[in-house]
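With one protein chain held back, the other chains of the complex are shown just where they sit.
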Amino acid sequence: MRSRTLPYLLIAPASLLLAVLFLWPLVQTAFLAFRAPGPLGVDVWSLAHVRRMVSDFDFHTALFNTLGLVVVVVPLQFILALTMASMLRHIRAGRSLVLWIWSIPLGISDLAAGLVWLAILSERGYLNTVLHAVGIISGPRSWLTYETPGVLFAAIVATELWRATAIVLVILVAGLDMIPREYAEAAEVFGATPWQRFRRITLPLLRPSIQTALILRTVLAFEMFATVIAIGGRNFPVLASKAYNWQYFDQNTGVAAAYALVIMGAAIGATLVYLRLLRSPEQAR
Amino acid sequence: MTARRLFFLAGVVTLCAWVLVPLYLIALAATGGSAVVHAWPKPFLPTGALAATLAPLARFLSIAGVWPALLTSVETALVCVAISLTLGLPAGYALARFRFRGAVLFRVLVLMTRAFPVAILALPLAVTFIHLGLYDTPVGVGLMHTALALPFTILVSASLFQAIPAELEEASWVFGCSRLGAFRRVVMPLALPGIAAAATFAFVISWNEVFAASVLTVRHRTLTAYLLAILPESPLDVQFTGAFLLVVPSVIFIFLVRRRLFSIWGIANR
Partner (left out) sequence: MTPKRMLLRLGPVCAVAALALAGPNLAAAAEPVWLSTQLRPIEEAQQVRTVILKDSPVKAQFIADQPASFTVRVEAEAKTGHHVVSLLGALHGELEPFVPLGLLQPLDSLVPRLAADKIPNSLMQLGKFGTQHQYYIPWMQATYIMAANRKALPYLPKGANLDHLTYDQLEQWAAAIHKATGQRMLGFPAGPSGLMHRFFEGYLYPAYTGGLVTTFRSPQAVAMWESFRKLWAQVNPNSTNYGFMQEPLLSGDVWIAFDHVARLQDALRKRPNDFVAFPAPSGPKGLAYMPVVAGLAIPKGAPHPAQAAALIAYLSKPSTQILTLKASSFFPADALPTPGNLEPGLKAEGDAVAKMLAAPDAKPALLPVGLGAKGGEFDKIFLDTFQRIVLRHEDPATVLKREGDAMQRILNDVHAKCWAPDPPSAGTCQVD
C-alpha cells in the first residue's frame, strides 16, 4: 500500500539535509571529544578531554548555573505564556494589537536582548535611575558583578523571560485556536466551572502544542548563551559559554566538543522526559 | 464583575508594558549618543533636538558594510525560509498523519540536532562548505540556517497538522479528492496561519543566528554576524545603537506577519 512508503518519502528530503548539514559534523565532533594525541603522536581513543572538562574549576558551577536557569526559566515562561494565551481569549477589543505587542520579542535576537537589558540594569542604567528617584539607592550601583550573584541570576532570568516567552506564547495560541469552541461551550452547558473546563478540556487538547513548546524552549535554554554573556560576562559561566570559551579563546576543540556533548545529553534527556510525560493522544493510542 | 474586569485589563496593560518599556529604553539609549549612555541619573525623555537624536543612528548606518550586510541577511533568511518549508512541511505532515516504524526515532533525531550547540559545528562545517563551494555565500549560510530552522518547522507543522482533525481529510477522500487534492483543498487552508508562523520562525532564526554566519563567511556577512564582529569592542553607545537597529526590523517583521500568524481566529470561530 502507498501509505506504507509515503511517510518515508515525505521525511526523506528533510532527513537527508539534516544528515548532511548536522549529523555529519556531529559525528566529527564526537570524534573530537573522544580522540586525543596518544604516546606515538597519533590520535587514539581517550577520555583526556572529558577529564579536562570535569577538572575545570568552574565545570560544576557552569552545570549548576545551566540547570538552575533551565529549571527556573522554562516553567516561568510556560506559566506566563499560558496565562497570556488564556488572557487573549478574553480580550474584547484590540486583541490583535495586544497579540502583536506580546509577540514582538519573538523576533529579537539574544544578542540584542542582552544589550537591551544591559542598558536597563547597568551601573548608570534606567533601573538604578528609578531606584535612585524613589530613594532606595543613593548613587550609581552595580548589580551585575560577582559580588551580587543572586541579582545577576535574577537579571538573566528576567532577560530570558522577556525575550523568549513569546515563542511559547505563539505555539500555545496556535494550539488553543485549533480547539473547537464547541467543546468548551458544551462543557459549560453541563455546568463545568472555568477551572474545570481549563483542566479537563483545554489542557488535554493542548497537549501536542505544550509538548512542542516545552521541548523547544528547554533545548534552547540549555544552549542559552549570548544573553548570559552580554549580562553576566565571565561572572556567570554556563555550559554553552564554557564550550564557546574553550573553542574560541582557549582553542581546545576537544574540550569544547566534550562540553557540547554534555549539553546535547542534557537536552536529549529532557526531551525524552517530555515525550514520555506528555504523550499526545495520537501516540498513546 | 467590573472590578475583576479592571484587574484583568491592568494585567494586560502591565504585560504590554513589560514588553514595550525595555524597547522604549533601548531606543532612548540608542539615540542619546555617549552623553546619555554615561549620564546619571538617566533622562527618561529624549533630550536633544530630533536631528541630534537621529545623528547616532545615521552615524551607525554610515559604517562601511552595514547596508550590504543587511541585504545579505534578507537573502540568507529567504533561502532559509524557502528550503525549510519545502522540506519541513512534508516531514511534519508525515509525523502527524502516519504511524510508521522509526517515527519516534526521527522525532528524537530531529530534536537532537537542535540540542547541539551551533558554535561547535563551526569548523567541520566550514570545511564541508568550502568543499561544496558554498563557503561565503548567502545560500551556504541559508542552508546552514535551514538545518537550525528545519526542526522547528517540522515540529511546529507536525503539531499543526495533528490538530486538524484527520476526519476532515478522510471525508474529502470519500468525496473523491486525491490525497494531494485533499491536502491542498482541506488541510492547507486550515494550516496556513500556522505555516506562516513556521515561516516566521525560520526567518527569525536565520536573521538572529550569529555563530554559523560568522564562521561560514568572510565578505558576505549577515547583519547580525557583522554586528557581532564589531559590537563587543565598540563603545557602549554604539553597542546600544546596534542593538536598537537589530530590534527594529524584528518589530516591523512581526507587525507585518501578525495577521498571518494569528488570522486563525476567523477559522476557529466559523
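Going by the order they are written in, the chains are A and B; count residues from 1 in each one.
In the analysis below, a contact is a pair of C-beta atoms (placed from the backbone, for glycine too) under 8 Å apart; a residue touches a chain by one contact, two chains touch by 3 or more.
Keep in mind it's a predicted model, so treat the numbers as computed, not measured.
Engineer: For the chain that's not shown, point to the residue among B:168, B:188 or B:252 touching it.
Structural biologist: The one listed residue touching the chain not shown is B:188.
Engineer: Among A:115, A:213, A:229 or A:264, which residue is in touch with the absent chain?
Structural biologist: Residue touching the absent chain, from the options given: A:229.
Engineer: Kindly note down the residues of subunit B that lie in touch with the hidden chain.
Structural biologist: Interface with the chain not displayed, on the subunit B side: 34, 37-38, 63-64, 75, 78-79, 81-83, 85, 122-123, 126-127, 130-131, 133, 135-139, 142, 184, 188-189, 192, 195, 214-215, 218-220, 229-230, 232-236, 238.
Engineer: What is the set of subunit A residues that contact the non-displayed chain in the whole complex?
Structural biologist: That gives, for subunit A, the contact residues 37, 57-58, 123-124, 140, 142, 144-147, 229, 233-235, 245, 247-252.
Methods note: only the chains that are shown with their structure count from here on.
Engineer: Quick check: how many Å separate the C-alpha centres of subunit A and subunit B?
Structural biologist: Centre separation, subunit A to subunit B: 15 Å.
Engineer: Can you name the residues of subunit A that touch subunit B in the complex?
Structural biologist: For subunit A paired with subunit B, touching residues are 3-4, 6-8, 10-11, 13-15, 17-18, 21-26, 28-29, 84, 87, 90-91, 95-96, 98-112, 115-117, 119-120, 124-126, 128-129, 132-133, 139-140, 162, 167, 170-171, 173-175, 177-181, 208-209, 211-212, 215-216, 219-220, 222-223, 225-226, 240, 243-244, 247-248, 253, 256-257, 259-260, 263-264, 266-268, 271-272, 275, 280, 282-283.
Engineer: Under the definition above, what is the set of subunit B residues touching subunit A in their complex?
Structural biologist: Residue list for subunit B touching subunit A: 8, 11-12, 15-16, 18-20, 22-23, 25-26, 28-29, 37-42, 44, 83, 86-88, 90-91, 93-100, 103-104, 106-125, 128, 143-144, 146-147, 150-152, 154-156, 158-160, 162-164, 193-194, 197, 200-201, 204, 207-208, 210, 224, 227-228, 231, 239-240, 242-244, 246-247, 249-251, 253-255, 258-259, 261-262, 264-265, 267-269.
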